[in-house]
Each structure stands twice: as structure tokens, then as C-alpha cells.
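Left out: one protein chain. Kept in place: all the others.
Then we have subunit A:
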Amino acid sequence: MEKAILESVGGEIVSIVTPVSICMLLVVLLVHTLTPHGSVVAPIATVAMMVYSEKPNDSLFEKLRGGFLNGIIFVCIVMIVTFVLFGLFYFRFTKCLRVYMGFSAFMVLAWMGGTVMVELIQFFSIPIDVITFGICLVNFASVGVIAVFFCQMPIVLTQGYLVVIGMLVAFWFTKLPEWTTWTLLISMAVYDIMAVLAPVGPLKMLLELAMTRDEEIPALIYEARPVLPRQMPGPPPTSSSSTTVQPRRWSHLGAAPHSLLNITIGRGNSAGLNVDSDNFQTSNLGTVGGHELMNFVTEPPVAPEAGLLGSRLVSSTEDAGTLNSVSSVLAGHQPIDPNVDEDTVPLVNRGTRNMAAVDRMELGTQMQPRDLDEDELERNDEGFELGVSGALKLGLGDFVFYSVLVGRAAMYDLMTVYACYLAIVGGLGATLILLAVWRRAMPALPISISLGVVFYFLTRLIMDPFVVDLATHLVFF
């Protein structure tokens, strides 16, 4: 029996919105619990406050100016670090990168996680002794590092640890003073646009390099697995080789050099959970290291790197997935022949090592020539190859900055939290739609952050008094 369209549309978006929501919820809970209203949290001296350390007595102009300077410096440092990482990646210092990133993740989970846990233990008066706590913490951090970087673990565990890392870094960022936080967010959003879309942007160059080499981008990236369980009827006989060939990490249609954004992040799907284990080990690199942020020397803050490298949203989905179908319908094409359904399309691009169309023909399904035509029609010169089943990916830095915004909103009141949450999710949805329409790597920060900031200030200044006044008079609408 045919399934309804309503049951499958939108699955990928929800699978990205859910972990973002969970991360934001955890940060709001932490902030709400550990930051009692009215208390003055001593700001931590960090790289982000090298230039200006905010004191409550400064005038508004001074705070704005200081915050602005802090933001600029922060963005500059982040940009330099991204270039350094790009250089390391370019010269193939993979071992160095891997060790560094594993160490950073361990420090985030152990140090920041430990600090947060200690605060929680103090708050709830949990009876636990130091030795147990130490053992648990070290185990927790080690499993986290292994789950995220080195081993193939159940996907829920990896995703869970990524969300926890994002939450810890975001919670740490909320300890910055208020004006610095806002200017930082806005500067990062502006930088993100530049880094991803401008030709000399470091993230764009990194993406291009990773694509030409067909390696994982060295960053912490949250990947939402495909939603629908793929029941492949089995590959057609002529393409039986496809299951043994290593699927490409990135697939192109067309020549590599100028088709920077002809990318698909996708792997063959029914074997997808295991197939990328090799590639995972060799080149899955990520970085987050909160400890640098606590140094008083000008060592670069590592945590935002994850945000930068990951602050672009790249995706590809299967033919039945929302984004591909969205983009093709928006482009107004004729419906594809009904023979092409989701069971055969992924085979088009599975297992191809080189990019020639001939290889695709070798895969043997007779849908291919037509698919190629359709795909070529659907492509502009920067087209996405959207025929491969894959998953939406969102960089961990996006998690961090969304949660920072919501955490800072939580320090005022819960009403701002709800408003900012809706704004961020709306911005994320808009970004995903743009992703489907423009079919290129999109920066995930700008729309959400700008909407979030606008909604925060509107809510705080206008809506809060309005609603509270109505409610205390018991007048509703």
C-alpha cells in the first residue's frame, strides 16, 4: 500500500532540529540552575576578553565599544586558527591534527565537564567522594573521545557525546559578560558568511581541499543519520560490485576544480553505518578544546574552531528525502518517471571511485542515463549531486552558538528563551530551505543568530512588559 506523502516529508529537518533543541534545552537547564538571578558571576579572564573586561559600572558607550573590540579580536583569532588548521590539513599533518583534537575533546569533557559536575554536586548536595568522581569522570571523557573520533560506536552514543561537548562549550561561553556575548555572536555570524561564501574564505578553501582529496573535513560535525530505514531490494546484478567498492565520500558530477560545490556528502546507505569506518579512522578529525580558552596567554581559543570549520551546513539526501525533492520541485521540473523510486536512485552514485559518467553507467541500472539527464538538468554549474542517500550535517560550532544565545536569553527570563528558540529554529529551517534551493554549502549561523538577537531584544523590551501587564490583569486573547 502506498504511504502517504505526509509521513516522510521533513524527516531530515526534524532529525537536525531535535539535537539542536536538546542541546539548547540542556544549556538552559544548566544556566537556570547554576546561575541564580541577581548574582554577579565573576567573568573569567579569557582570550575573548583580552581587550576589554566589562565591569558593571561602565557607561553604555564604553560597554558597547569594549564589546565590539572584543568581538573583532575574537574573530581575528578564530580566523588565524582556521588558517593554521587549513595549513596543517593541506600539508597532511594528520597525526598531529588527530592527537591535538583528541586531546582537546578530552580536555573539554574532563575539565569543563568536571567543573560543571562539581557545581551541580555542590548545588544538589549529592553525596559522592572524590575517588569515585575522578574515576567516573576519566571514564566518561575517554569514552567520549573514542566515540567521537576513533571508533565506530552506536550512532546514538556518538551523537550524544557531540551534543554534550556542544553543551559544555556553550555553557562555558555564557559566563562571558553580557555585551561581549552579544557582540561576539554578531561578529561570528558576519564572519561565518564571509568564511563560507567568499572565495578566499578559509572554510570554503577547506571544503574544496577536502573534496578534492575525498577526505573528511577535520572538524566536529554532527551527522543526522537518514531517517527512513532503507530496505533495498538488493542491488541489481550488474552492480553487485558496488557493495564492495568503497563509496566515495564526496561525489561529483563533472570536473573537480571549478565545481567546488558539486558535493554530496553521502555514503551508500544500507551499508552506510559501517562503510565509512575506514575513512572515519583515517581522516575524521575534529577539534574542540576548551582549555585553551582558560589560559591567560594568547594561545588561540580552540573551541570556536569547531564552530568555524563546522559552521557550514552541507547536505545531501536521497531522492525521497525532502531537500532533494524540494529543490527539484522548486526548480519546476517535470516529475520523474514513476519507475525511478527511492530504491534504485541511490545506486546511481554508490561506489564510484572516479567521477566519470562512464563509471555510473557501469553500475548497470537502466535508470542511469535518465537519472543523469535529470541530474544534469537539475544542476547548475554549482549543482549538488543530490542522488545519493546521505545525511544532513551540522557543524558543532552552530550548536554551540545557538545554545550560547539561548543560554544568555535564559539569564533574563524564560519568555526570551522561548522567543529565541522559535527564532533560531525558524532560521535553521530557512537555512535548510536555502540549502535546497541554492545547493551549495550554507553558513548556518547568520540567519538564526540575527533572528535570535532581534527577537531577544524585541521580546525583552517590548513583549515582556506587554504580556506581563495583560496577564496580571487577567486579560487574555
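One rule holds in what follows: a contact is a pair of C-beta atoms (placed from the backbone, for glycine too) under 8 Å apart; a residue touches a chain by one contact, two chains touch by 3 or more; residues count from 1.
Here is the rule we use: contacts and distances are computed from a predicted model.
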Protein name as given in UniProt for the chain not displayed, "Gamma-secretase subunit APH1-like", "BHLH domain-containing protein", "Proteasome subunit alpha type" or "Pyruvate dehydrogenase E1 component subunit beta": "Gamma-secretase subunit APH1-like"
Hidden-chain contact residue, picked from the options A:F103, A:F140 or A:Y418: A:Y418
Residue of A:I5, A:L60, A:I131 or A:V200 touching the missing chain in the full complex: A:I5
Touch list for subunit A against the chain that is not drawn: 1-11, 13-15, 17, 227, 319-320, 325-326, 328-329, 335-336, 338, 341-342, 413-415, 418-419, 422-423, 425-426, 429, 455, 458-459, 462-463, 465-477
